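One protein chain omitted, others in place.
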Amino acid sequence: MTSEPPASPTRRTYSFLGPAGTFTEAALAQVPEARDQTWRPVRNVGEALADVIEGRSDAAMIAIENSVDGGVSTTQDALATVPGLRIVGEYLVPVEFVLVARPGVRLEDVSVVAAHPVAYAQCLTWLTAALPEHSHIPATSNVAAAVGLVDGGISADAAIAPPGILKLYDLDLLAEKIGDNPHAVTRFVLVSRTAPPPAPTGADKTSLIVELPEDHPGALLELLEQFATRGINLSLLASRPIGDELGRYRFVIDADGHIEDERMADALLGLRRFSPRVLYLGSYPRADRAIVRYPERYSDEVFVEARDWLRGLVSGEPEA
Amino acid sequence: MTSEPPASPTRRTYSFLGPAGTFTEAALAQVPEARDQTWRPVRNVGEALADVIEGRSDAAMIAIENSVDGGVSTTQDALATVPGLRIVGEYLVPVEFVLVARPGVRLEDVSVVAAHPVAYAQCLTWLTAALPEHSHIPATSNVAAAVGLVDGGISADAAIAPPGILKLYDLDLLAEKIGDNPHAVTRFVLVSRTAPPPAPTGADKTSLIVELPEDHPGALLELLEQFATRGINLSLLASRPIGDELGRYRFVIDADGHIEDERMADALLGLRRFSPRVLYLGSYPRADRAIVRYPERYSDEVFVEARDWLRGLVSGEPEA
Amino acid sequence: MTSEPPASPTRRTYSFLGPAGTFTEAALAQVPEARDQTWRPVRNVGEALADVIEGRSDAAMIAIENSVDGGVSTTQDALATVPGLRIVGEYLVPVEFVLVARPGVRLEDVSVVAAHPVAYAQCLTWLTAALPEHSHIPATSNVAAAVGLVDGGISADAAIAPPGILKLYDLDLLAEKIGDNPHAVTRFVLVSRTAPPPAPTGADKTSLIVELPEDHPGALLELLEQFATRGINLSLLASRPIGDELGRYRFVIDADGHIEDERMADALLGLRRFSPRVLYLGSYPRADRAIVRYPERYSDEVFVEARDWLRGLVSGEPEA
Partner (left out) sequence: MTSEPPASPTRRTYSFLGPAGTFTEAALAQVPEARDQTWRPVRNVGEALADVIEGRSDAAMIAIENSVDGGVSTTQDALATVPGLRIVGEYLVPVEFVLVARPGVRLEDVSVVAAHPVAYAQCLTWLTAALPEHSHIPATSNVAAAVGLVDGGISADAAIAPPGILKLYDLDLLAEKIGDNPHAVTRFVLVSRTAPPPAPTGADKTSLIVELPEDHPGALLELLEQFATRGINLSLLASRPIGDELGRYRFVIDADGHIEDERMADALLGLRRFSPRVLYLGSYPRADRAIVRYPERYSDEVFVEARDWLRGLVSGEPEA
C-alpha cells in the first residue's frame, strides 16, 4: 500500500481524503480490489470527484453520511451537480476518537484543543466534563489537527484524532473513546465514472437525487408513492437546497433494491415520468449485506407474469 | 334487414334481445358492419352470449347500463363469469316510452297497463298522474307487452312500449314521452369472441372486472390508485356481489383510454400485479366519440422516453 | 300478530312489503320491539317510506341488498332522495325457495312457472335441469305468484315462493331448496324518522350516501381515503346513477363503526368538508353482531389524548 506510485496500465488508482490515518482511508482499506493499488490522498470531495472525472483515478472514496451528524452536505451537493459519476460500493467505518498530545503533555496541562469542527461537536460532552476551561482551534481534517501538533503548525496542547493516528505519528494518548455516541458510524461510498451497475446481490441499494416537478401540496407525496406502491423501502430521504432560492429542494434518496430488480426498474420509470430531473447515482451492494425483504407481490416473477398477460390481451389470445 | 336467413360464409350474424322493435335492436341498427347481415333475436343476455361463445353468432348486442336504473346486473354478472368474450363497441339509445293500445281504445278506458317492470318504474310519475287508478301487469320485454295486446296473450288495456312499436304493429298511440326522465339513455355494448382490440381512436374506453385481493382497509383504494397515478379517469365504477357471501364484491370498471395507450397498459400491469383476478373485457371507441383528455405527463412519448432513459442507465451509457 | 289493528297510543306500527309470507315479513319477525305491535303490509318501498315520513308507521322494514343480486336499486335510490329518514337496525334473512302448485298438480305436469323475476333468476339452474321446457310468467312479489295460483289470477301451473307460503295457503310442495346458491341471504334495514342513533354496541355499522364533488381522476380515491386514513373498513361500496346523465354517480357506503366512535366522527367531518352532498343514513348494530376490529392507533383514547395535547399547545402550557 503506497501513495502516488508511478503510473502503470495494470494498477488502479483510488482517491481518498488524506492524509493517511483518516476514516476515509479506513473505508478504502475495506475494498478488496483496492489492495496493492495506488491510493491517492486529496484534500476534499471536489478534488476526489475531479480525479475520477478527469481520469486521474479509477474511483474515489467519499464520506456521504454520519449516523450522528447526518448527510455530508458537500458530498450530496457534489453528486447532485457533477455529471458522469456512479456509486459502485458502500462501506461503514465506526467513528471513534482519541485525545492525543506531544510526548510528555498530560491531560491536566491541556487548555487548547485542535479538532475538525465535526469531530469537536461529537466529543463536546466529554470535553465539557474533562476540560471545562478548554478552548477550541478548528482544523481542516481529523488528521490535520494531530499533524499540526507534531509540526507545530497549530498552537494547541492536544488534538482530537482517529485511533489509528498513534501508529503514524509520535504522539501520546491522553484519553480514548471520547466520542459522545459509542455507536457512531460514518457511511462512505466508492464512486467511479458512469458504468453499468455491479450485478444484483439481493442485498442492494439504489441511490438517487430527485427534484420535484413543482411546488404544490402533494408533489413530494407523489414522489414517495413511486416507491411505496412498489413495496420499496427507503433507507434515506434527505433534502438539500437547490441553492437558487429558499424553499427549493432536491431530495437525496437511498432505496432498498437494485435497478435490475423489476420493482425498482418500474419505480425508476415512474419517477422519470413524474420528475423533470432524476439523477441515478447507482445500484450497489449494501455495506451491511442485509438481504432486502419485500412483499411477494412485488417479486420479479409477478412483473414478468403481468407483462406476459398484457401481451396476450393485446394479441387477442384466449385467456388460459 | 331480415331475421334468421340461411347461413352464408359471407354473412355475419348478430344476436340481440328481440323481438323486433326493442331498444337493443335500435342499438344494433347503429352498427354499420351489421347492415344487411343476419340479425338473430334472442330472449335474454345468457342466450345472446352463448350464441357468441358457441359460434352461432359473430357478435351480440347487450344492454349494460341505464342512466336512470344503473348497471344491468345480469349483463355485468354474465360478463364476469363467461370467459372468452371481448367488448368491441359501445352504443347509446335514448330511452323514450309511449303508451299504446288496440285501435279504438281511448286513454280514459285504460285500467290495466302491461309493462316490463323497469319500463313501468321509469314511467311511474306520469302513470300516477294520468291514470291514478290503474293496475300493472308485468311483461318480459318492452315489446312483449305490446305484442300481448295484439295477440291477446296479456289481458291489459294498454302497454308501455318503445316508439318504434307503431311501425311494427297495428296499435294506437295514447300518449308519448311518458318517461319520467326526458334524458334517459341506455348504454349497449357489442360483444364478440376474444380477439385483438380495435385500433385506438383517441376516444376509447377500456372495460374491466376486478376482484380485490383481500378485505382490508385500503384494498379498493389501491385499485383506484392504479388509475389515478397514471392520469386515467374512470367513467364507471360499480360493485357486484361475487355471490358466495355478503360483503364480497367484484368491481366493474370503465376507464378512459385504450390498452395500447402506454398509460393504460401500465395501469393494467399494475392491476394484474395487485389483484388475483383482473378480467379485461376490451378497449373500444366510446359511443360519444369524446376525445380522452389527460395531463401531458401521461402521454405515450413520456413513457417511451422513460424506457429509453432506463435502458441507458442499465447499460452504463453516460447521460446526455 | 295482526294486520291493521285499531290505532292505539301504546302500539307501534311497522310497515313491510306484504302480503304475509314475504321475506320482509320474516325480517320484521326478528325485531323484538315489533312483537305484538301493528304490522302494516305495503306494496313497495316507496309506500313503506311514505308511511314513515307521513306518520302512519313508526318504522318500515325494507330490503337493501341481496348476496346474489346485489343492492336493491329502488331502496338505495329512495333512501338517497327521501329526506328525514334514519336506519335504526339491520336484519339478515336466508333466501330459500320452494316450488309450489295447487293440490294434485305433479312436477311433471308443470309447463308454466310464475315467479318474481329476481326469484326466477336465482332458481334458473334448477329450473333448466328439472323443467327444461318450462316458460315463465313474471309476478310482482314472491308471494303474489303463489296467491295467483290459489285465486286463479295467474294462469300458471306452479309458482316459486318462500318456504313459509305452505303455512298460509293450501298449496302442495313440488320441490324445495331450488335456489342456485344455498347460502343466499337478503339484508334488510329498519327505517324510522330522523332521531338520535341507537347507542354504540361495539358491533355497529354506519350507512352513508355520498356524491363526489366533481368528476376528476382521484375524487373517489379521496372519498375512500377519508375512511382508510382512520382505520375504517367499508363493508359496502355501491354506485348508483344520480340519473341526470350517464356517468354521474352517488356512492352507497356501509362503514364499520358508529358515529359516536371518534374515528367515525372524524371521518364524517372529513367527508362533509370534501363533498357537497353527504347523506347520513344512520349508525346501528350490525346484524351479525361481529365486534368491529381496528388498529389501536384509531381508538377513542388516542383521539381524546390528541385533543388534550393540542389544547395544551395553544394555551402555551409546558409539555409534560
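Just so it is clear, A, B and C label the chains in written order, and each chain counts residues from 1 on its own.
One rule holds in what follows: contacts are C-beta pairs under 8 Å (C-beta built on N, C-alpha and C of every residue); 3 or more make two chains touch, one makes a residue touch a chain.
All values reported here derive from a predicted model rather than from experimental measurement.
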| item | value |
| --- | --- |
| Chains still shown that are in contact with the chain withheld from the display | A, C |
| Which of C:E176, C:D288 or C:E317 contacts the chain that the document leaves out | C:E317 |
| Hidden-chain contact residue, picked from the options A:V150, A:V185 or A:V314 | A:V185 |
| Candidates A:L92, A:A130 or A:L166 - the one touching the absent chain | A:L92 |
| Residues in chain C touching the chain absent from view | 83-84, 86, 194-197, 213, 222, 225, 229, 259-260, 265, 268-270, 272-274, 280, 297-298, 302-303, 305-307, 309-310, 313-319 |
| Contact footprint on chain A, counting only the chain that is left out | 65-70, 73-74, 92, 117, 121, 136, 138-140, 181, 183, 185, 187, 215-218, 220-221, 224-225, 227-228, 231-241, 243-247, 249 |
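The rule we apply is simple: only the chains that are shown with their structure count from here on.
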| item | value |
| --- | --- |
| Distance from the mean Cα position of chain B to that of chain A, given in whole angstrom | 59 |
| Where chain B and chain C are represented by their mean Cα positions, the distance between them in whole Å | 26 |
| In chain C, residues with contacts to at least two other chains | none |
